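Every protein chain except one is present and positioned as in the full complex.
Chain lettering (A, B and C) follows the sequence in which the chains are written, and residue indices restart at 1 in each chain.
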Amino acid sequence: MIVSTYDFTVAIVAIFITWSLYTQFLGKPTPFRSLAENAYIGVGMGMVTVINIWYMWTEGISPILRGEYWMLLAIILSIMMFSRIIPKYNYIARVPLAIAVGTSLGLALRTQINSNFILQVKAMIIPLWVDGNLYQTISNLTNIIGGLLLITFFIYTTEQKGPLKHSSQLGEYVLYIGLGTLFAQTFMGRLSMFTGYMQQITDPQWKIPYTIGIALLVFAASIIMDRRGLLEKYG
Amino acid sequence: MRRGKLPYLRRVLALDVIEDAVGRSTEMGRPILESYGTVAFDQFVIASLSTLSYVARLAAKVDNRVIVPIGGNPGSMITRPVAVDIVKSAYEAEGKGELFNENDMPFLSYEFFSFAAGYVGLILRERPGAVIVGPETADALMYVEEANAVGALTIATGYYIANVAVLACAANYVMIGEEALAAGAYLSKEQSRITSLRTVDIFKFLAIVLVVVGVILVQLKNNFIIDLLSI
Amino acid sequence: MSSLFRRKDIMITIVAFCFGLVIVPYFFDIKELNTYANNLSKIVAVVTTSAFVISLYAQSRRNLIMVRQRSKGWPYQGFQLIIVFLIAAVGLILGQASLPYKWPIEAIQMSGSTVFYSIATFYMISAGARAFRARNTKALLFLLSAVLVMLAQAPMTELYMSWPATIRAFLGDTFGKTATRIFAIGLAISGIVLGVRTLLGKEPATLGLQG
Partner (left out) sequence: MKNMVEKEGFNLFKAMAYIDRKYLFLMVFIITIGSLLFPISIPIQIGKNTNLYYSYLSKLKSTDIVMWKGATFRSYMEVKSGYIATLRVIIEKGAKLVAMYDEGDQQSVFQMVMGNPSTGASGILTSLMEQKNYKYWDNYIDLGMVLLGGEATYVSLARNFQGYIHNDYAGRPIQGSFLENVNGAADFAMIIDSGPLAGIGGDFLGRHFAMDYKVVYLGNMIGVGIAPTQTYIETGIVKGMLESGRGGAELEYLIGAPGPGLAALNVMTLGHYYFIALIIIGNIGYFGWERKARREEEIRAGGQKK
């Protein structure tokens, strides 16, 4: 299989960045880690700069060139936003901030109430008994009762005594069983990501010797530098 | 009712834990490290700032330092002056204004990754006795684990539910979502903030009533509540 | 002029006006109003994006100061600063589809961010090994449900027993979902309440009126 120079160099640099960042596990800053970290931050910020300037050009300036002059307002407000840089004039930025806050509130409020309250409450109104389906019956019962108990756990402005005390205690148990499930799901996600990345740096086959070789080199160099006390100076 | 009687608000366990943590780190002769989140003002940042003020006062009482790493998002630019002001006035309120040092509130970076790296660096260098992690995202676990490695007590804020699950395992104490808001409102003692918490609870009671009535009606083959919610 | 900007009532009026302009067309079908609302959305999208300039400025300034003062690790900071502007120049001159722009992103940015997030896997394992203890009832429940679901998530388990898959589906469908839902309800409502408080002018901090 022929590998293009582009793919080859990308793979080698990515592998080097990978192992350099993993030297964090040695518990001390190594020059490899500092180099990789700053390269990563630099590229990331450069990329964000390009994307944002491009976006402001296509969505802010080209409409004006097309004749949609009301977009000039966007440019003026953006410039007002920049006044945050100068402490003396940073009050000017309050106007664009107020417009942004008001608009996003208007956009979010209606759908938020619907998707995160009304529809969620509606989804809890389910039959207690499903004929001929024991699993569904148990599951519905757990959802309704568990949900109600858990709501009482999250109530803070009513004194927790009498039945409320017991229900909030049970609600806490419901919460922790749920958290266990979520913990496991999160672990699966993180493990999948790590595995996916390890696949990326070991597939296709030609990457394997480079992956293992660079790992050994980076870690060996870091450990030797640590023994010689050079990490303090260059880390 | 406008002024005067405040609605009841439960004192959450988190406050006792925080008090303990501050005391323990002072005994050990180590500073306290607390962050209040990265984004611009949302309900969590506002609540965490109240907690920060409380911790700063507790620390000022016993002549301890509070280290506050700031950054992680362009929004933190808006919150920083407020946070500095809060910690400064907390020290002044205890008559220890001279102990306040703005260098203890370093602005690490806007860039998320370098903020996280700087945060971990602070933990390793300063070896705090207690680390109170604010509403952070996936990086919170990293701070908690590194803090534990230097022997600090850890209190974390669970910002979203998967985060709560992970932190509930790793941290010594986790403030589960609204618990952080309740703690903040309790400490601020502002009537309007307690009232907003009350409003949220009223919605919750409403949810309970809707679910109970709805389920009973569904059992009687009546879909009134479901139709009502479908409008 | 500056006193105008400092007045809370004016800012609240602006907030309320924008809020109204966006939310009214949902309920009343007025064509002009709808156009204005859409235009306002586009303006806000651009203004929100423009905020990056501030962070770029502040970050570069901070790095420059560190380089000038020769503080610890300054060569790295200088290196970072050079890369930022190099990438920005390449991307803006040659375009986002050009290979010299895509190369550093694919080689450095993509691997860097993945490694950073994958470190969480390791911390989850160390946290689990260190702190996942059945100290009390709730910790026991927490641990049991996590272990059972993880057991079922391992594909090999299914070859030998079928009950963990049922338990995993049940827990995900009931407890996991319920916990998420109730948590989300609380957060959504508290967010909405904060929004309403901002509209009423009770939360000056969200508008940058403090500090």
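The rule we apply is simple: contacts are C-beta pairs under 8 Å (C-beta built on N, C-alpha and C of every residue); 3 or more make two chains touch, one makes a residue touch a chain.
Given the structure is predicted, the values throughout are model-derived calculations rather than measurements.
Participant: Quick check: which displayed chains does the absent chain contact?
Facilitator: Visible chains that the missing one touches: A, B, C.
Participant: So one chain is hidden, and I want to know which residue out of C:17, C:57 or C:117 touches that hidden chain in the complete assembly.
Facilitator: Touches the omitted chain: C:117.
Participant: Of A:20, A:90, A:152 or A:181, which sits in contact with the chain we cannot see?
Facilitator: A:181
Participant: Quickly run down the residues of subunit C that touch the omitted chain.
Facilitator: Residues touching the hidden chain, for subunit C, are 34, 38, 40-42, 44-46, 48-49, 96-97, 99, 102, 105-106, 109-111, 113-114, 116-118, 121-122, 125-126, 128-130, 132-135, 143, 146-147, 150-151, 153-159, 165, 169, 172-173, 176-177, 179-181, 184.
Participant: Tell me which stretches of subunit A touch the chain missing from the display.
Facilitator: Residues of subunit A in contact with the hidden chain: 4, 25, 27, 44, 47-48, 50-52, 54-55, 59, 62, 103-104, 107-108, 111-112, 114-115, 119-120, 122-123, 178, 181-182, 185-200, 202-203, 208.
Participant: Hey, which subunit B residues sit against the chain that's not shown?
Facilitator: Missing-chain contacts on subunit B: residues 20, 138, 149, 151, 160-163.
In this section, only the chains that are shown with their structure count from here on.
Participant: As a quick test, compute the distance in whole Å between the mean CA positions of subunit A and subunit C.
Facilitator: Distance between chain centres: 6 Å.
Participant: Distance from the CA centroid of subunit B to that of subunit C, rounded to the nearest Å?
Facilitator: 17
Participant: Could you put a whole-Å number on the gap between the CA centroids of subunit A and subunit B?
Facilitator: Subunit A and subunit B have C-alpha centres separated by 19 Å.
Participant: Among the residues of subunit C, which are close enough to touch at least two other chains?
Facilitator: Where subunit C meets two or more other chains at a single residue, that happens at 51-52, 54, 58-59, 112-113, 116-117, 119-120, 124, 128, 142, 146, 179-180, 183-187, 189, 191, 206, 208.
Participant: Using the touch rule from the top of the page, what residues of subunit B touch 2 or more other chains?
Facilitator: Answer for subunit B, listing residues that touch two or more other chains: 77-78, 109, 111, 113, 161, 164, 166, 168-169, 176-178, 197, 203-204, 207.
Participant: Going by the contact rule set out above, which residues of subunit C touch subunit B in the complex?
Facilitator: 51-52, 54-55, 58-59, 62, 112-113, 116-117, 119-120, 123-124, 126-128, 130-132, 142, 146, 179-180, 183-187, 189-191, 193-194, 197, 202-203, 205-206, 208, 210-211
Participant: Please name which positions on subunit B make contact with subunit A in the complex.
Facilitator: That would be residues 7-10, 12, 77-78, 109, 111, 113-114, 117, 121, 149, 161-162, 164-166, 168-169, 176-179, 182, 194, 197-198, 201, 203-205, 207-208, 210-212, 214-215, 218-219, 225-226, 229-230 of subunit B.
Participant: Which bits of subunit B are touching subunit C when the two form their complex?
Facilitator: My answer: residues 40-43, 46, 74, 77-78, 80-82, 85, 107, 109-111, 113, 116, 138, 141-142, 144-145, 148, 160-161, 164, 166, 168-170, 176-178, 181, 192, 196-197, 199-200, 203-204, 207.
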